[in-house]
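Structure first, then comments.
The complex is shown incomplete by one protein chain, all other protein chains being positioned as in the whole.
And then chain A:
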Amino acid sequence: MQYYLLIPFLPFAAFLINILFGRGFIKDKAHWVAIMAVAGSWVVSVATLVDVMSGRTLNEDLYTWILSGGFKVSVGFLIDQLTTVMLIVVTTCSTLIHIYSAGYMHGDKGYYRFFSYLSLFTFCMLMLVMANNFLQLYFGWEGVGLCSYFLIGYYFNKKSASDAGKKAFIVNRFGDFGFGIGIIMIFLTFGTVYYAPVFSQAGAFATKTVNFLGYDVHLMTLVALLLFCGSVGKSAQMPLHVWLPDAMEGPTPVSALIHAATMVTAGVFLVARCNPIFSLSETALTVVALTGAITSLFAATIGLVQNDLKRIIAYSTVSQLGYMFLACGVGAYTAGIFHLYTHAFFKALLFLCAGSVMHAMAGELDIQKMGGLKKHMPVTYLTMLIASFSIAGVPGLAGFFSKDEILWLAYSNPNPAGKVVWLIGTFVAFLTAFYSFRLIFLTFHGTFRGTHEQEHHLHESPKSMTVPLMLLCVGAVASGWVGIPHLLGGGAHFTEFMKPVLGHPEGHGTHAEEWMVMAVSVAVGFSGIGLAYYMYMVRKELPAKLAAQFSGVYKVLFNKYYVDELYSFILIRPTIWIAKNVLIGITDAKIIEAIVNGVPAAIGGFSSQLRKIQTGFLHHYATIMAAGILIIVAWMLLR
C-alpha cells in the first residue's frame, strides 16, 4: 500500500514547482501543475478507499521526525475508514475547486501564487487527516491555518482582506493554545503521542483525576476539553466563530475549499478521531453537544438577516458545523462525519455558485442588488437550487440523510440533553431552509435591482466553472445515498463502514418515533422554504415591515449579536491600550531602551576619559614608560 504516499506528496510537489518556478516560467500555466497533482491524489485516494473497503488498513511510520529521550515522533500514516472518508472529501472537493479556480482566477496577477497556496493547503490538510500521531496532526492543523491566512489575505493590498487574514490567524491562536496544552497533557499522561497506544490505554485513565490550577479535575474531561478548544477555533464554533464570516474576503474558491468543505471540518474530524477520549467523559460530550447546538442556532439566526451573499453562506457553514459537533456530542460520531461528508459537497457547491454569481455581477455581493439572475445563468441557478434543497433537507438529497441521522440520534440519546439539542437542531433546520431560500429567491427570482451596467454584464460563467458546479451537484444529490437508513430500506453502509473506528451508536427508540423525527425534520424544512417563498415572492413588503416592527431584534441579528463589538471592547481595545501604554510606553521606552542605550553610553563615557591619556606626544609615552620601569625595578630591589 506504499502508493498512498502519493496522496499528500503530489500536491506538495506541485506546491514546490509552482512556488519556485511559477513567477519566472510557469506563470498562467500554473493550474496545470496543481490540477494534475491533486487529481492524481484523488485517483490514489479512490484506490486507497477500495483497499480499505476490502479490509486492509494501515498504520506505519515513515521517518523518525523527533527523537529525544523517551519521546519519539515519526512522520507516520494511519489509513483507516475515517481517514479514507476524509481523503475522498478533501481530494474530490479540492480537485473540482482547483478546476473551477482555473476559470475563476483567470488573468489574476498572482495566479501561480494562488495555485501554490492551494496545493500547499491540500498537502497540509492531507497530512492532517492521514497522521497517526497528535504532533503530525498538529503540524497539518497549523499548516492549514497558515494557508488559510495566506489565502484570506490573498488580495493583500486590500486592507479588509489582510485584516481578515490576521483575525483568522489570531482567533485560531486562542483555540490552538488549548489544543497544544491538550497534546502535552496527552504526552504527560500516556508518555506517547501516537493514536493507537493513547486510544487503547485511555480506558485505564477513565476515573483518574488530576490537579489543575488547584482543582481536582477528571483527567479525561480535561484532555477532551483542551482538544475541543482547538476544534472550537478551527471549526469556528462559539465563542471563536468570529473569524469565519470575515474569511470571506478571500477569493471564493478558497471560501469553498477551506472555509466550507475541508479545513473548518478539521475540528469535527479531531473530535471524531479522538472519540475514545471523548466517550470517557460525559461532561466533555455535553459541552461539545451544547456548543454545537448553541452555535448552530446562533449562526442560523444571524444568517436570516444578512445581505452579503457569501456571508450568509458563511453563517450557514458555522451553523452546519455546529450540527456536526451536536452529533459528536451525543455520541453519534458517524452521523457527524456523515454530515461532514455530505456538507462538503453541497456547501462547496453553494460557494462556487456564489462565486459564479459574483463573476457575473462584477464582484457585487449584496443580494439586495440582485434578482432575476435565473434567466441569465441557468446552470448556476439550477445547481444552487439543488444545493439549497440539499441543505434544507429535502428527502432524497444528501443533506436529508445526514441531517436526519443526526436528529434521530440526538432524539434517541438516553442523555436528557439529547432532547434539548434535538429541539434546537430541528428549529435550526427550519431556519436553514428559510435563509437558504431567502438567498435563492432574492438572488435568482424577481426582477433585477442592480444598476443598468451590471444587468448588461450578466452572463453565465465559462465551462471551467460550470462543469465543476455540475459535478459537485452530483455529489450534493447522491453523496448521501451511501448512508440511507434501514428505516427507508437502505443499508446504512456509511455507518457500517465507519463502525471499526467510530463505533455504532444505536438509536433507542421505536420505528414510530424514528418516522416522527424524520417527518418533523422534513416538515420544518419545507415550511422554511414555504415561509421564504411567502415572504420574498408573494408578499415582498413583509420582510421590511417585520424588520421595522421588531427593529430591536433585527438590529441585534443584523449586527451579529454585537460579538465583534464585544470582543473589541473586552479584548482588542485593552490589548491595544496595554501595548501602547505599558509595552511601548514603559517596557520598551523605559526599560529596554534604557538598557540598550545605557550600556553604550556608559562605555563611551568611560572611554572618553580613558582616551585622554593618549596625548599623541611621544615624550609623554616615553616618560610614562621610564617611570614604569623605574617603579618595577624599585619594587624588585626593595621588596
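As a convention for this text, a residue touches a chain if its C-beta (ideal position, glycine included) is under 8 Å from a C-beta of that chain, and two chains touch if they have at least 3 such contacts; residues count from 1.
The working rule: contacts and distances are computed from a predicted model.
You can't see one chain of this complex, but its UniProt record names it "NADH-quinone oxidoreductase subunit K", from the set "NADH-quinone oxidoreductase subunit K", "DsbE family thiol:disulfide interchange protein", "AzlD domain-containing protein" or "ABC transporter ATP-binding protein". Considering A:G489, A:P600 or A:G616, the position touching the chain not shown turns out to be A:G616 (whole complex). Seen across the whole complex, the unshown chain contacts chain A at 610-619, 622-623, 626.
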